[in-house]
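Here the complex is missing a single protein chain, while all its other protein chains stay put.
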Amino acid sequence: MHSVWQRLKSDHYGMGGLLVVALFALATLTVWTGLFGQGWAEVSGNSWESTSAAHWFGTNLLGQDIFQRTLFGAATAFEVGLVVTGFSTLLGAILGGLSGWYSKGWVDEIILWIKGVLDSIPFYLFAAAVAFALQGRPWAMHLAMIVTFWTTTARIVRGEVIRIRQQEFIEAARAIGLSQLTILFRHVLPNTVHILLVQATIVFVAAIKTEVILSFLGLGIQDGVSWGLMLAESSQEVLAGHFGNFIAASAALFLLLMGFNLLADALQDATDTRGAMT
Amino acid sequence: MLSGCGEPPSTQSEKPVKVYRHAMDGAPGSLDPAQAASVYANFMVVNLYDTLYRYKYLARPYRLHPNLAADMPTISMDGLQLTIPIKKGVHFIDDPAFENGIGREVRAQDFVYSIKRHFDPKTRAQGAWLWQNRIEGLDEWKSRGSNYDNEISGLRALDDHTIQITLTRPFPQLLHTLTQGYSSVVPQEAIDLYGQQLSSHPVGSGPYQMVSRDPVRAVLARNPAFRAEPFDLQTEGFDKPTQGGLGLEILQGRVPPFTDRLELEFITEDAARWNAFSAGEVHFIKVPVSQFDSVLSGRDPLALSPQFENIYQFRASQDAGFIYTNFNMADESIGYHPDQRQNDRNRLLRCAMVKAFDWEKRNEIFFYGIGRVFPGVLPPSVPEYDANGDSGYILRDLEGARKLLQEGEWNEDNLPVLEYGFPNSVTERQIFEQFRNFMMDIGYPPEKIRPLIFATYGDYQRAYSQGKVTLINSSWTMDYPDAENNMQLYFGPNAAPGSNSSNYDNPEYNRLYRSASSLHESPERTRIYRQMNQLLINDCASITGISRTLLFLWDKQALMVPDRSFLGGYYLRFVEILDSTTVVP
Amino acid sequence: MSAPVLEIANLSIWLDTTTGRRQVVDNISFSIEAGDTTGLVGESGCGKTMTALAILGLLPASNTHMRCSFIKVKGRDMLGLDGQQRRQVLGHDIAMVFQQPGTALDPVFTIGQQISSVYRRHIGGSRESANRATLKSLEQTGFDHPEEIVRTYPHQLSGGMKQLAMIAMASICHPAVLIADEPTTALDNTTQALIIKQLQRLRTAHGTAILLISHDLAVIRSLCREVLVMYCGRLLEKTDCTRLFSTPRHPYSAGLISCIPIISPQRPGSINTIPGQVPVSTDLPTGCHFSPRCDRTVDRCQQSVPQFETDGDHQVACFRPLP
Partner (left out) sequence: MKEISFITRRLLYGIVLVVGVTFISFLLMVYFGPDKTFELIGKNPTSQQIAEVRQSLGYDRPFLLRYVDYLFELGTLDLGLSDTSGEPVESVLARSLPISIALVVPGFILGNLLGLGFALFAAWNRGRWPDKLIMGASVMGMSISFLVIIIVLQVFLCTPYGLNIFPVRGWQVHDFSSYLHYVSVPTLALVLVTLGYNTRFYRAVMVEEIARDHIRTLRAFGASSFEILFRHVLKNSLIPVLTRVMFSVPFVLISGSLLLESFFGIPGIGLVTFNAITSGDQPILKAVVGLTGVLFVMALTLNDLLYGVVDPRVESS
């Protein structure tokens, strides 16, 4: 991990991405700790006020402060990103690990079947279905993403576990009589951490993008603000000449996604040991 | 035409096709008259089918006029028996459902059959409530198994061209119900052949027939066999001072429908609809509120911007309905409570919330400030509207609201958690957020007013129909031009799942409603209605209401007086397009 | 002897890694004459393969740097040729056989397609003549049923057959020089012998000069006339094959030779090793790279780099060579 950080540090684009992500994370923290963004719901001005010292990005139709809403949107994006990434990575690691460890066995077959089924349902339909089934529950969106996003992680982990399983130190662990699951969780899965890290950044990006689209469609966030909701409002507003919501939400979204994409790239390069071969 | 200028002869012989292109802000669902519940479906159904009566094209207030009926009904002395003659020689359109594919004559029996359908569970009909418990023998017919061979004493065809309806009790609104798309005449042959698919395969005798339809548009073509009834300005209620500038005079004596083809575009997004109109893709639009600012040059009086004056006609119209937010009175946290003290406290809370509600701001943000705010359920569009009514109910009074809260010993900690329901949409969410802001101004903690969002309108309806929503944001569109239609919204027995979504149940109100139900519009009834309205206000059962001002804009090429309320789709047959000689292949 | 067909002068190669740039080949020069066989021997990672790739101009441009006075094939300096001209030389005048026959052939084309496209590229002519040449080349390389082989895909052949097919491909244009990079490493003993036999046939039949790269002295001895010993990117000894085995002069060469397991019932299990380990190329010792592992090291060895001392045909880079 230390060498990964060393290599990452030498990647300027990656560090740039990390900086952007860190800035957004900081903004999120200020929202969570109650420093900023608390006035997202409050009407603090008139409709369509332009930018001013009081309203940095102007106000929306209701007279709410767009800057505060953008900040809160960042917190929403991070909240969804963290929860979805955390749980789907965990699920992907465990199920992918089991699947790879018992590959060709019935455990593997069942996990592959579940994976195949989930992969076969168009995502937005699935998200809508989950939203129906969990009518109005705020975590319906999270659940829909977690349940579908683990499959890619699991596929990658499975391949890696199959590879690691054939290595000598695993034979050694077997030879000294460790149980199957102990070997898997103590010795095999920890060796997939670098893959999980890269995959987690990719999932994070996907989660944010999906959150925005689901919220846009009204299947996402319930009470709160999301950049997707701001875009949904703006899709009608831009034709009436009001660009505040649109510019704020799309710029914030672009910056954060760009940051994450650069970081994901850099992480991938930094953890890829093949590049170092002669 | 350009005849003699070297045009190929074929174009001379072909009559140019006149097309009227209309933008609708929603798509109809089923086009089976028995299922024509939405404004949009009704709008189309009355063009595809015939009803016994319609409203006069130009007369305001709305006045009934025979459509398929040959005349107004003959009514018995007790007012319970109506005899209605229908026109002879009216034919259904040609369709494979009929023998040899040729449309047969429309008979009185068809009308009887069409009303029976609403009482047949197989139809999945939605109009039964109009006639339920009103017509002699109809409900019994249903309980005996909806067998079409069984006769109904109160709904009979005396001969092929005479209908007799016998009522169980006076029903002043009956004729209005016979203008509804629900009451359209449907041939049994079509049901036999198409069954449920009649909804996408209309077979009627209206002025138009269906050409094609998909989720974004429908095309209707003139029914060539539609009865020739020359247009008469006087009969239709032409009012020269208000309607003189529209050029309708040239239509006198001509035979509607004036256009050959209707192209109805279903454009739900405001922006897209406005774009389509600006680009000249449609002749007519109900202007989205977001564009009011660019369309109008003044609010009082309403005036069109100079840049549009030369190309568009313009008309403002009061929506036949209103928008309001009900408290769920069946919810003990805010409505009726068995404990008298708590019951009073709840009323104080409701009244405080009513006072905290800022109608001026609501009107300004969502209705461009030109909606009409009124107290209760008697909007300006009904004659019973009281211009001198209790305006305190719709004025914001934060001080007063706080006082009421104090009186009820309400504070941040003991205020109940309220769930504000709405179906998923951007505007609904904004309306909710504004509502929450209004309440925050009297110290209601925002986290105690929670959104309850439903993926579909049906799910929202189900939830409040089962009493699962505390604050119910609704809009009511009147079915017929009679205030009775509004008063029934708070009639106790109509509680959820009925239209009384507030579950308001005031014995006095119920008694007055019953006593007025057999009355036609009259000073006595007006007095009773106003009294009921005041009861509602005193109980603070609902934050109500606002009636939208609609703006219609249409191309000067089109001669028309558009309508979105009771006349609805009936005006389409009278639309004329000038110089529009688009030949459609 | 005839004129040299392959001459390399002052070749140095650097490789960029995440930990920085490091030198992997340090100023080596040698030449091979027509019909001659030269072995390049050394431990894995000493720069043998890099040298071979440098000759063909196949070093990856993105992470390697090369400096060289000239690389002449049949007298033409490859470094002075443009891409088009160099492609005409590659496969025609100089060809290469790779270490991993399993991956060196394109899996989605048949053997026939791959061999005949080399012929058509360099010799031209019709499809039929290319097919004929392909069959002939395969037959000469020892395939009994070449007409079946041309239709097969690489994965349908064994490793040895793939390597033979590679040789058929390399020899179809009768190149003047053939570089064989560990051609037998991945194969079993009998197949090894078959490959060596084919290489010998090439030399005798077409006068092809062969540069055989291997870490296996036994293979070198079975084929080569001359041997170059390489260690950490430098040539340490260059001599006649028989002389190297009888009287190695560089201590490293001597060590290498003593490491060859001698299969004899009298002395079971006597395997010598060179003490110490090959240094990491990022952390090469100053002076003679072998000095830390050498039992004859003197101070001088750690201070300056020994140059080739010429003793007739026997060249050695050592301050204290073995007698």
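A, B and C are the chain letters, set down in written order, and residue numbers restart from 1 in every chain.
Criterion: a contact is a pair of C-beta atoms (placed from the backbone, for glycine too) under 8 Å apart; a residue touches a chain by one contact, two chains touch by 3 or more.
Quick caveat, the model's predicted, so the values are computed rather than measured.
J.: What are the shown chains in contact with the chain that isn't displayed?
T.: Answer for the hidden chain's contacts among shown chains: A, B, C.
J.: Out of C:5, C:24, C:54 or C:169, which residue would touch the omitted chain in the full complex?
T.: Considering all chains, including the one not shown, the answer is C:169.
J.: Among the options B:166, B:209, B:243 or B:461, which residue touches the chain absent from this view?
T.: Result: among the candidates, B:461 touches the missing chain.
J.: Considering the whole complex, which of A:31, A:183, A:239 or A:267 touches the chain not shown?
T.: A:239
J.: In the whole complex, not just what's shown, which of C:8, C:25 or C:89 touches the removed chain?
T.: Looking across C:8, C:25 or C:89, the contact with the absent chain belongs to C:89.
J.: Just the residue numbers, please: which parts of chain C touch the chain that's not shown?
T.: Interface with the chain not displayed, on the chain C side: 53, 56, 58, 62, 86-92, 95-96, 98, 100, 103-109, 117-118, 121-122, 153, 155-156, 166, 169-170.
J.: Under the stated touch rule, tell me which residues of chain A contact the chain that is not displayed.
T.: Missing-chain contacts on chain A: residues 113-114, 116-126, 128-130, 132-134, 205, 209, 212-213, 216, 228, 231, 234-235, 238-239, 241, 246, 250, 253-254, 257-258, 261-262, 265.
J.: Tell me, which residues in chain B touch the chain that this view leaves out?
T.: Interface with the chain not displayed, on the chain B side: 27-32, 35, 37, 121-122, 124-130, 132, 196-200, 214-217, 265, 267, 269, 272, 275-276, 278-279, 281, 424, 455-459, 461-462, 465, 479, 488, 494, 497-499, 585.
Quick note on the criterion: only the chains that are shown with their structure count from here on.
J.: How big is the gap, in whole Å, between where the Cα atoms of chain B centre and where those of chain C centre?
T.: The computed centroid separation for chain B versus chain C comes out at 90 Å.
J.: Can you work out the whole-Å distance between the CA centroids of chain A and chain C?
T.: 51
J.: So which bits of chain B are touching at least two other chains?
T.: Residues of chain B touching two or more partner chains: there are none.
J.: Could you list which residues of chain C touch at least two other chains?
T.: none
J.: Inside the complex, what are the residues of chain B that reach chain A?
T.: Of all residues in chain B, those touching chain A are 269-271, 274-275, 290-291, 293-294, 364-365, 424-426, 429-430, 433-434, 436-437, 440, 446, 450-455, 459.
J.: Looking at the complex, which residues from chain A come into contact with chain B?
T.: Contact set of chain A toward chain B: 41-43, 47, 61-64, 128, 131-132, 135-136, 218-219, 222-223, 229, 232-233, 235-240.
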